[in-house]
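The other protein chains are all here in position, but one chain of the complex has been omitted.
And then chain A:
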Amino acid sequence: MKFLKYIVTCFVMMASLSGCQKTQKLSITNVSYDPTRELYSAYNKQFIHYYQKTYHQAVTVVQSHGGSGKQALEVDNGLKGDVVSLAVQSDVDTLMKSGLIKQGYMHHYPHQSAPYTSTIVFLVRKGNPKKIHDWQDLTKKNVGVITPNPKTSGGARWNYLAAWYAFEKQGLRVTQIKKQMKALYHNVLVLDSGSRASTTTFCENGEGDVLITWENEAYLTMKENPGDYEMIIPSASILCQPTVALVDEVVKEKGTRKVANVYIKHLYSASAQRLIAQNYYRPVNQTIYQKQRATHQSHTIKKLTKCWIVDDLSMTTIEHFGGWAKATKVHFQDGGYFDEIYK
């Protein structure tokens, strides 16, 4: 009888322990694209602190990074991401099509579910030896360009569309633009699978004369290698709106809807928006944005601690290309314009 009692107590203890663990070990995964690594490691710290303070519950956030297209594919194949923060809306759309995310997710959060924006700029080596100032210069002979592959990287799609818009703005017709794009991609030395890999190719391995990249990635690179690189702001570019979304199927299964929802909502809070600006993303909070812009003095990294937003360039948006669904179909699908460039 004593023995039976002992066993029962054991079971009760085990059950209560495992129950405890379930409520204590609250963990969510944020599946994101390459250059957000630094932003989210800073944001996660802030969020964990905020959640503990507001909801009296400890939470851990797991980060996953890679090329945006690849990340979407992994979530589609079963990677349990509670939140996705991908480089292009079309990658989130594929998850919506396979039923993981509900339709209309774009309207769940302010600013079309984009808590931060960015744009596309160039990074060149010190002194700008090849005299690169605008998109036109990238089509010249003997200029080595580094940009990722638009088939696998969201950042690369923004790069491509920014270039397209710049040539379009010169008044060229579609056939002429294609010719220019062909010349540009002919100069591409290494077509990496993601933005971070391209940065490594350009910086660590010393390949190429110019890196086409995210504004935040360019600033981060200059911060980490002071004096080695210069940022070039082309006359035209595109407003990049990375999309954040809740993966409905995963939060339903894991019971993490509340915390994941707060995780995204908190991205729009003033403290997070300031953090976003500190990581060289453009905050959507207009007050903080204007504050950043007002202190803007120079494009050089030395004076960059507070002020960095550049607005003397003409920026288009994805709407110019008819939204992501159309842009993907026309430019990036098999047999689309990007494939034609490489024919």
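Just so it is clear, a contact is a pair of C-beta atoms (placed from the backbone, for glycine too) under 8 Å apart; a residue touches a chain by one contact, two chains touch by 3 or more; residues count from 1.
Here, contacts and distances are computed from a predicted model.
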Which of the following is the UniProt-recorded protein name of the chain this complex doesn't show: "Sulfate transport system permease protein CysT", "YeeE/YedE family protein", "Carbon monoxide dehydrogenase" or "Nitrogenase molybdenum-iron protein beta chain"?
"Sulfate transport system permease protein CysT"
Candidate in contact with the missing chain, chosen from A:Arg37, A:His111 or A:Lys151
A:Lys151
The listed residue (A:Val121, A:Val188, A:Leu220 or A:Val284) that touches the chain absent from the view is A:Val188
Of A:Pro35, A:Gly67 or A:Gly155, which sits in contact with the chain we cannot see?
A:Gly67
Would you mind spotting which of A:Gly78, A:Gly104, A:Gly127 or A:Gly206 touches the chain that isn't drawn?
A:Gly206
Given the full complex, what residues of chain A touch the hidden partner chain?
67, 69-70, 73, 76, 94, 149, 151-152, 188-193, 197, 201, 204-207, 332-334, 339, 342-343
